[in-house]
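Before I ask anything, let me first share the structure, which is written out below as structure tokens.
The complex is shown incomplete by one protein chain, all other protein chains being positioned as in the whole.
Right, chain A next:
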């Protein structure tokens, strides 16, 4: 059971003179995903690069990363985590040290202990906070760099709330095409978030497109309890 109370939306009630938010499990799940999107996901390429160096090809980077996301999704609360990047690194390190190594699934010849110990686990410095925003901006640039057909299919739905049917009718294509393009776009974005450079395949983006300079991602950390 989740004991956390997170202020979401306007479903608030007054209890003994204090405002308390009513939160459903669904809300909490969505809130967790939003946190992962803004605080964890932007650092994934860096974490994977570290993992590749550490595992030296002797463990599956994907396995560790998936386990890490699973753990992050199971946290009872995430609001005490000030530095998503450090927490992500610490989670991955713990998986490597305690699971992969102990189970002897792979002989783990780490990365120097020093490198592990040198990983950040303090509260973010202003530079790191700026870094998180830069990383998120980079992630948003990846959206801008998607092939237009994929990007449109995803944006119409996610950004503008069009149904698949509406999207199909406005783009003048079948629903199946919208569905396929959205899925291909998502898969491509997942690969690129992992830092896989596959930009020379058939999904090469239109070179005339430049990322929207107006994008100015905010740190989406605005989770606050109402008092």
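The criterion applied here is as follows: a contact is a pair of C-beta atoms (placed from the backbone, for glycine too) under 8 Å apart; a residue touches a chain by one contact, two chains touch by 3 or more; residues count from 1.
Note that in this section contacts and distances are computed from a predicted model.
Looking at the choices "FecR domain-containing protein", "Inner membrane ABC transporter permease protein YjfF", "ABC transmembrane type-1 domain-containing protein" or "Extracellular solute-binding protein", the name in the UniProt record of the chain not drawn here is "FecR domain-containing protein".
Only one residue from A:51, A:86 or A:182 touches the chain missing from this view: A:182.
Summary of contacts with the chain left out: across A:28, A:45, A:81 or A:171, the touching residue is A:171. The chain not shown here is touched by just one of A:72, A:96 or A:149, and that residue is A:72.
Those residues of chain A that touch the chain absent from the view are 9-10, 33-34, 36-38, 40-41, 62-63, 65-73, 136, 139-140, 142-143, 154-164, 170-172, 179, 182-183, 186-187, 189-190, 193, 212, 214-218, 220, 222.
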